[in-house]
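Structure, as C-alpha coordinates:
Note that this complex is displayed minus one protein chain, with the remaining chains in position.
Going by the order they are written in, the chains are A, B, C and D; count residues from 1 in each one.
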Amino acid sequence: MIAGKVVGSVVATRKNDKLVGNKFMIVELVGKMSGDAKQVIAIDNIGAGIGEYVLVAQGSAARVGCNMADAPVDAAIVGIIDDGTGLE
Amino acid sequence: MIAGKVVGSVVATRKNDKLVGNKFMIVELVGKMSGDAKQVIAIDNIGAGIGEYVLVAQGSAARVGCNMADAPVDAAIVGIIDDGTGLE
Amino acid sequence: MIAGKVVGSVVATRKNDKLVGNKFMIVELVGKMSGDAKQVIAIDNIGAGIGEYVLVAQGSAARVGCNMADAPVDAAIVGIIDDGTGLE
Amino acid sequence: MIAGKVVGSVVATRKNDKLVGNKFMIVELVGKMSGDAKQVIAIDNIGAGIGEYVLVAQGSAARVGCNMADAPVDAAIVGIIDDGTGLE
Partner (left out) sequence: MIAGKVVGSVVATRKNDKLVGNKFMIVELVGKMSGDAKQVIAIDNIGAGIGEYVLVAQGSAARVGCNMADAPVDAAIVGIIDDGTGLE
(Lines give C-alpha, C1' and ligand atoms only; values in the text may rest on other atoms or scores of the structure.)
Protein backbone atom coordinates (compact mmCIF):
# COMPACT_ATOMS: atom_id res chain seq x y z
CA MET A 1 0.00 0.00 0.00
CA ILE A 2 1.04 3.59 -0.25
CA ALA A 3 0.15 6.63 1.82
CA GLY A 4 -1.21 9.88 0.49
CA LYS A 5 -3.32 12.91 1.24
CA VAL A 6 -6.78 13.41 -0.24
CA VAL A 7 -6.61 16.67 -2.20
CA GLY A 8 -9.81 16.62 -4.24
CA SER A 9 -12.22 14.58 -6.25
CA VAL A 10 -13.27 14.04 -9.83
CA VAL A 11 -16.79 13.89 -11.26
CA ALA A 12 -17.59 11.54 -14.12
CA THR A 13 -21.24 11.53 -15.09
CA ARG A 14 -20.72 9.09 -17.96
CA LYS A 15 -18.99 6.00 -16.64
CA ASN A 16 -18.89 2.23 -16.57
CA ASP A 17 -22.11 0.93 -14.93
CA LYS A 18 -20.21 -0.83 -12.17
CA LEU A 19 -18.70 2.45 -11.03
CA VAL A 20 -22.03 4.14 -10.35
CA GLY A 21 -22.29 5.30 -6.74
CA ASN A 22 -18.57 5.56 -6.13
CA LYS A 23 -16.55 8.65 -5.33
CA PHE A 24 -13.30 9.21 -7.17
CA MET A 25 -10.80 10.87 -4.86
CA ILE A 26 -7.56 12.48 -6.00
CA VAL A 27 -4.81 11.29 -3.68
CA GLU A 28 -1.45 13.09 -3.59
CA LEU A 29 1.13 10.50 -2.62
CA VAL A 30 3.47 11.05 0.28
CA GLY A 31 6.89 12.10 -1.00
CA LYS A 32 8.90 8.97 -0.32
CA MET A 33 6.10 6.74 -1.63
CA SER A 34 5.54 8.54 -4.89
CA GLY A 35 7.57 8.01 -8.00
CA ASP A 36 7.45 10.42 -10.90
CA ALA A 37 3.68 10.18 -10.71
CA LYS A 38 2.53 12.27 -7.76
CA GLN A 39 -1.21 11.56 -7.80
CA VAL A 40 -3.62 8.69 -8.29
CA ILE A 41 -7.42 8.52 -8.42
CA ALA A 42 -8.84 6.07 -5.90
CA ILE A 43 -12.30 4.83 -5.02
CA ASP A 44 -13.17 5.78 -1.45
CA ASN A 45 -14.01 2.67 0.56
CA ILE A 46 -13.90 4.31 3.99
CA GLY A 47 -15.37 7.79 3.92
CA ALA A 48 -12.22 9.89 3.70
CA GLY A 49 -12.36 13.64 3.62
CA ILE A 50 -10.26 16.25 1.88
CA GLY A 51 -7.01 16.78 3.76
CA GLU A 52 -6.94 13.37 5.43
CA TYR A 53 -4.00 11.01 5.09
CA VAL A 54 -5.02 7.64 3.73
CA LEU A 55 -3.80 4.16 2.91
CA VAL A 56 -4.30 3.28 -0.77
CA ALA A 57 -4.32 -0.29 -2.09
CA GLN A 58 -3.55 -0.71 -5.77
CA GLY A 59 -4.03 -3.34 -8.42
CA SER A 60 -6.41 -6.27 -8.08
CA ALA A 61 -6.40 -5.78 -4.29
CA ALA A 62 -8.47 -2.63 -4.72
CA ARG A 63 -11.43 -4.34 -6.34
CA VAL A 64 -11.20 -7.78 -4.77
CA GLY A 65 -10.66 -6.38 -1.29
CA CYS A 66 -13.50 -3.87 -1.53
CA ASN A 67 -16.29 -6.22 -2.62
CA MET A 68 -16.30 -4.99 -6.19
CA ALA A 69 -14.31 -7.77 -7.80
CA ASP A 70 -15.92 -7.27 -11.20
CA ALA A 71 -15.61 -3.48 -11.37
CA PRO A 72 -12.91 -1.56 -13.27
CA VAL A 73 -11.21 -0.26 -10.14
CA ASP A 74 -7.44 -0.38 -9.65
CA ALA A 75 -6.97 1.83 -6.59
CA ALA A 76 -8.97 2.22 -3.37
CA ILE A 77 -8.70 4.12 -0.13
CA VAL A 78 -8.75 1.36 2.49
CA GLY A 79 -7.75 3.17 5.68
CA ILE A 80 -7.43 6.58 7.29
CA ILE A 81 -4.01 7.18 8.82
CA ASP A 82 -4.39 8.52 12.36
CA ASP A 83 -1.41 10.84 12.06
CA GLY A 84 0.30 11.20 8.73
CA THR A 85 2.36 14.26 9.45
CA GLY A 86 5.51 12.20 10.03
CA LEU A 87 5.21 10.73 6.57
CA GLU A 88 5.57 13.95 4.61
CA MET B 1 -7.24 4.98 -11.79
CA ILE B 2 -5.49 7.77 -13.56
CA ALA B 3 -6.78 10.74 -15.53
CA GLY B 4 -5.74 11.67 -19.02
CA LYS B 5 -6.79 13.35 -22.24
CA VAL B 6 -7.63 11.40 -25.38
CA VAL B 7 -5.21 12.60 -28.05
CA GLY B 8 -5.62 10.06 -30.82
CA SER B 9 -6.10 6.45 -31.73
CA VAL B 10 -4.18 3.57 -33.22
CA VAL B 11 -5.29 1.18 -35.95
CA ALA B 12 -4.23 -2.46 -35.84
CA THR B 13 -5.73 -4.57 -38.59
CA ARG B 14 -3.87 -7.72 -37.52
CA LYS B 15 -4.63 -8.39 -33.88
CA ASN B 16 -5.60 -10.96 -31.27
CA ASP B 17 -9.11 -12.24 -32.08
CA LYS B 18 -10.52 -11.09 -28.77
CA LEU B 19 -9.59 -7.51 -29.57
CA VAL B 20 -11.69 -7.32 -32.74
CA GLY B 21 -14.26 -4.53 -32.55
CA ASN B 22 -12.41 -2.44 -30.01
CA LYS B 23 -10.98 1.04 -30.44
CA PHE B 24 -7.46 1.71 -29.18
CA MET B 25 -7.27 5.26 -27.88
CA ILE B 26 -4.03 7.08 -27.11
CA VAL B 27 -4.41 8.75 -23.72
CA GLU B 28 -1.97 11.46 -22.60
CA LEU B 29 -1.82 11.28 -18.83
CA VAL B 30 -2.45 14.33 -16.69
CA GLY B 31 0.86 15.76 -15.47
CA LYS B 32 0.72 14.81 -11.82
CA MET B 33 -0.57 11.32 -12.64
CA SER B 34 2.03 10.46 -15.24
CA GLY B 35 5.45 9.11 -14.49
CA ASP B 36 8.21 9.07 -17.07
CA ALA B 37 5.73 7.45 -19.42
CA LYS B 38 3.35 10.13 -20.69
CA GLN B 39 0.93 8.05 -22.74
CA VAL B 40 -0.92 4.75 -22.63
CA ILE B 41 -3.15 2.97 -25.14
CA ALA B 42 -6.56 2.12 -23.68
CA ILE B 43 -9.63 0.31 -24.92
CA ASP B 44 -12.60 2.68 -25.02
CA ASN B 45 -15.43 1.32 -22.89
CA ILE B 46 -17.52 4.50 -22.82
CA GLY B 47 -17.44 6.29 -26.16
CA ALA B 48 -14.81 8.92 -25.48
CA GLY B 49 -13.87 11.48 -28.09
CA ILE B 50 -10.60 13.16 -28.95
CA GLY B 51 -9.90 15.98 -26.50
CA GLU B 52 -12.01 14.59 -23.67
CA TYR B 53 -10.60 13.96 -20.23
CA VAL B 54 -11.08 10.39 -19.11
CA LEU B 55 -10.63 7.98 -16.23
CA VAL B 56 -8.39 5.04 -17.14
CA ALA B 57 -8.36 1.76 -15.20
CA GLN B 58 -5.22 -0.35 -15.55
CA GLY B 59 -4.21 -3.93 -14.96
CA SER B 60 -6.68 -6.77 -14.51
CA ALA B 61 -9.38 -4.23 -13.65
CA ALA B 62 -9.48 -3.14 -17.28
CA ARG B 63 -10.50 -6.50 -18.67
CA VAL B 64 -12.44 -7.92 -15.71
CA GLY B 65 -14.36 -4.69 -15.19
CA CYS B 66 -15.26 -4.25 -18.85
CA ASN B 67 -16.74 -7.70 -19.53
CA MET B 68 -13.73 -8.91 -21.47
CA ALA B 69 -12.03 -10.97 -18.79
CA ASP B 70 -10.32 -13.25 -21.29
CA ALA B 71 -9.01 -10.56 -23.65
CA PRO B 72 -5.45 -9.19 -23.69
CA VAL B 73 -6.45 -5.76 -22.42
CA ASP B 74 -4.55 -3.98 -19.63
CA ALA B 75 -6.02 -0.47 -19.82
CA ALA B 76 -9.54 0.82 -20.41
CA ILE B 77 -11.31 4.15 -20.47
CA VAL B 78 -14.05 3.72 -17.86
CA GLY B 79 -15.36 7.25 -17.36
CA ILE B 80 -15.50 10.71 -18.91
CA ILE B 81 -14.42 13.44 -16.51
CA ASP B 82 -16.95 16.27 -16.55
CA ASP B 83 -14.32 18.97 -16.16
CA GLY B 84 -10.69 17.99 -16.27
CA THR B 85 -9.17 21.42 -16.69
CA GLY B 86 -8.25 21.63 -13.01
CA LEU B 87 -6.22 18.47 -13.31
CA GLU B 88 -3.66 19.74 -15.79
CA MET C 1 -1.42 -1.39 -23.73
CA ILE C 2 1.69 0.28 -24.95
CA ALA C 3 3.16 0.69 -28.41
CA GLY C 4 6.65 -0.26 -29.43
CA LYS C 5 8.88 -1.38 -32.27
CA VAL C 6 10.23 -4.91 -32.53
CA VAL C 7 14.01 -4.60 -32.54
CA GLY C 8 15.20 -8.16 -31.98
CA SER C 9 14.64 -11.42 -30.19
CA VAL C 10 16.17 -13.48 -27.44
CA VAL C 11 16.95 -17.21 -27.45
CA ALA C 12 16.55 -19.23 -24.28
CA THR C 13 17.17 -22.94 -24.75
CA ARG C 14 16.66 -23.75 -21.07
CA LYS C 15 13.30 -22.43 -19.98
CA ASN C 16 10.08 -23.13 -18.12
CA ASP C 17 8.22 -25.97 -19.90
CA LYS C 18 5.18 -23.82 -20.57
CA LEU C 19 7.27 -21.39 -22.59
CA VAL C 20 8.43 -23.98 -25.14
CA GLY C 21 7.46 -22.99 -28.66
CA ASN C 22 7.22 -19.28 -28.01
CA LYS C 23 9.31 -16.51 -29.49
CA PHE C 24 10.66 -13.83 -27.16
CA MET C 25 10.72 -10.50 -28.99
CA ILE C 26 12.58 -7.43 -27.76
CA VAL C 27 10.24 -4.45 -28.08
CA GLU C 28 11.58 -0.91 -27.87
CA LEU C 29 8.78 1.23 -26.47
CA VAL C 30 7.58 4.35 -28.22
CA GLY C 31 9.05 7.43 -26.55
CA LYS C 32 5.97 8.82 -24.86
CA MET C 33 4.89 5.36 -23.70
CA SER C 34 8.20 4.33 -22.16
CA GLY C 35 9.37 5.28 -18.74
CA ASP C 36 12.96 4.90 -17.66
CA ALA C 37 12.79 1.36 -18.97
CA LYS C 38 13.00 1.51 -22.76
CA GLN C 39 12.55 -2.15 -23.67
CA VAL C 40 10.48 -5.16 -22.70
CA ILE C 41 10.55 -8.80 -23.81
CA ALA C 42 7.17 -9.99 -25.10
CA ILE C 43 5.79 -13.26 -26.36
CA ASP C 44 4.68 -12.90 -29.99
CA ASN C 45 1.02 -13.80 -30.31
CA ILE C 46 0.52 -12.41 -33.83
CA GLY C 47 3.55 -13.06 -36.01
CA ALA C 48 5.31 -9.72 -35.77
CA GLY C 49 8.52 -9.04 -37.66
CA ILE C 50 11.59 -7.00 -36.83
CA GLY C 51 10.90 -3.32 -37.46
CA GLU C 52 7.13 -3.53 -37.08
CA TYR C 53 5.22 -1.38 -34.63
CA VAL C 54 3.16 -3.43 -32.23
CA LEU C 55 0.65 -3.27 -29.41
CA VAL C 56 1.91 -4.92 -26.23
CA ALA C 57 -0.39 -6.08 -23.41
CA GLN C 58 1.23 -6.43 -20.00
CA GLY C 59 0.46 -8.18 -16.75
CA SER C 60 -2.11 -10.95 -16.39
CA ALA C 61 -3.74 -9.80 -19.65
CA ALA C 62 -0.78 -11.17 -21.58
CA ARG C 63 -1.22 -14.76 -20.45
CA VAL C 64 -4.99 -14.86 -19.91
CA GLY C 65 -5.72 -13.10 -23.20
CA CYS C 66 -3.38 -15.29 -25.23
CA ASN C 67 -4.65 -18.72 -24.16
CA MET C 68 -1.69 -19.42 -21.91
CA ALA C 69 -3.22 -18.60 -18.57
CA ASP C 70 -0.89 -20.94 -16.68
CA ALA C 71 2.38 -19.86 -18.31
CA PRO C 72 4.91 -17.43 -16.82
CA VAL C 73 4.24 -14.71 -19.39
CA ASP C 74 3.75 -11.06 -18.41
CA ALA C 75 3.93 -9.33 -21.80
CA ALA C 76 2.57 -10.25 -25.24
CA ILE C 77 2.42 -8.70 -28.66
CA VAL C 78 -1.32 -8.63 -29.41
CA GLY C 79 -1.57 -6.41 -32.48
CA ILE C 80 0.43 -4.95 -35.36
CA ILE C 81 -0.01 -1.20 -35.70
CA ASP C 82 -0.78 -0.30 -39.31
CA ASP C 83 1.22 2.92 -39.20
CA GLY C 84 3.24 3.70 -36.12
CA THR C 85 5.38 6.48 -37.52
CA GLY C 86 3.22 9.14 -35.87
CA LEU C 87 3.84 7.60 -32.48
CA GLU C 88 7.60 8.09 -32.37
CA MET D 1 10.27 -9.44 -4.63
CA ILE D 2 12.24 -6.51 -3.42
CA ALA D 3 14.39 -5.97 -0.34
CA GLY D 4 14.02 -3.17 2.15
CA LYS D 5 14.52 -2.09 5.73
CA VAL D 6 11.64 -1.64 8.16
CA VAL D 7 11.78 1.97 9.30
CA GLY D 8 8.45 2.45 11.04
CA SER D 9 4.77 1.73 11.03
CA VAL D 10 1.47 3.46 10.40
CA VAL D 11 -1.68 3.39 12.53
CA ALA D 12 -5.10 3.43 10.87
CA THR D 13 -7.98 3.10 13.30
CA ARG D 14 -10.63 3.44 10.59
CA LYS D 15 -9.97 0.86 7.92
CA ASN D 16 -11.43 -1.80 5.68
CA ASP D 17 -12.80 -4.64 7.87
CA LYS D 18 -10.51 -7.21 6.29
CA LEU D 19 -7.47 -5.28 7.40
CA VAL D 20 -8.31 -5.42 11.11
CA GLY D 21 -5.55 -7.06 13.10
CA ASN D 22 -2.76 -6.33 10.64
CA LYS D 23 0.29 -4.17 11.16
CA PHE D 24 1.23 -1.69 8.44
CA MET D 25 5.01 -1.42 8.27
CA ILE D 26 6.87 1.31 6.40
CA VAL D 27 9.62 -0.34 4.37
CA GLU D 28 12.45 1.73 2.90
CA LEU D 29 13.58 -0.05 -0.24
CA VAL D 30 17.20 -0.98 -0.79
CA GLY D 31 18.83 1.49 -3.15
CA LYS D 32 19.20 -0.63 -6.26
CA MET D 33 15.69 -2.05 -5.84
CA SER D 34 13.88 1.23 -5.41
CA GLY D 35 12.78 3.47 -8.20
CA ASP D 36 11.73 7.05 -7.65
CA ALA D 37 9.49 5.77 -4.88
CA LYS D 38 11.68 4.97 -1.88
CA GLN D 39 9.10 3.50 0.51
CA VAL D 40 6.11 1.20 0.53
CA ILE D 41 3.66 0.19 3.24
CA ALA D 42 3.48 -3.59 3.69
CA ILE D 43 1.47 -5.93 5.85
CA ASP D 44 3.76 -7.86 8.18
CA ASN D 45 3.30 -11.59 7.63
CA ILE D 46 6.38 -12.71 9.57
CA GLY D 47 6.90 -10.60 12.67
CA ALA D 48 9.54 -8.19 11.43
CA GLY D 49 10.98 -5.52 13.69
CA ILE D 50 12.17 -1.99 13.08
CA GLY D 51 15.62 -2.02 11.52
CA GLU D 52 15.39 -5.50 10.03
CA TYR D 53 15.93 -6.17 6.34
CA VAL D 54 12.98 -7.90 4.75
CA LEU D 55 11.70 -9.45 1.55
CA VAL D 56 8.54 -7.74 0.25
CA ALA D 57 6.13 -9.39 -2.20
CA GLN D 58 3.93 -7.03 -4.18
CA GLY D 59 0.74 -7.25 -6.18
CA SER D 60 -1.70 -10.15 -5.96
CA ALA D 61 1.09 -12.32 -4.50
CA ALA D 62 0.86 -10.36 -1.26
CA ARG D 63 -2.75 -11.24 -0.51
CA VAL D 64 -2.98 -14.65 -2.20
CA GLY D 65 0.29 -15.84 -0.71
CA CYS D 66 -0.53 -14.66 2.81
CA ASN D 67 -3.94 -16.31 3.21
CA MET D 68 -5.85 -13.07 2.83
CA ALA D 69 -6.92 -13.43 -0.78
CA ASP D 70 -9.98 -11.24 -0.35
CA ALA D 71 -8.31 -8.37 1.54
CA PRO D 72 -7.16 -5.08 0.02
CA VAL D 73 -3.47 -5.81 0.48
CA ASP D 74 -0.92 -5.23 -2.28
CA ALA D 75 2.37 -5.60 -0.38
CA ALA D 76 3.51 -7.99 2.35
CA ILE D 77 6.67 -8.74 4.24
CA VAL D 78 7.26 -12.43 3.52
CA GLY D 79 10.79 -13.02 4.81
CA ILE D 80 13.50 -11.62 7.05
CA ILE D 81 16.85 -11.32 5.30
CA ASP D 82 19.58 -12.84 7.47
CA ASP D 83 22.13 -10.24 6.46
CA GLY D 84 21.07 -7.33 4.34
CA THR D 85 24.07 -5.12 4.81
CA GLY D 86 25.52 -6.11 1.44
CA LEU D 87 22.37 -4.92 -0.28
CA GLU D 88 22.60 -1.28 0.70
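Convention: a residue touches a chain if its C-beta (ideal position, glycine included) is under 8 Å from a C-beta of that chain, and two chains touch if they have at least 3 such contacts.
On a predicted model such as this, the values are computed, not experimentally measured, just so you know.
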Exercise. Considering the complete complex, which visible chains touch the unshown chain?
Worked result: C, D
Exercise. Which residue numbers on subunit C touch the omitted chain?
Worked result: 8, 10-16, 18-19, 24, 26, 28, 35-42, 59-60, 62-63, 69-75
Seminar exercise, completed: For subunit D, residues touching the missing partner are 1-3, 29-30, 32-36, 45-47, 55, 57-62, 64-66, 76, 78-84, 86-87
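Rule of thumb we're sticking to: only the chains that are shown with their structure count from here on.
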For this session: Indicate the whole-number Å distance between the mean C-alpha point of subunit A and the mean C-alpha point of subunit D.
Result: 19
Exercise. Distance-wise, how many Å sit between the C-alpha centres of subunit A and subunit C, to the nearest whole number?
Worked result: 31
Problem set entry | Shared interface positions of subunit C, touching two or more other chains | 35-36
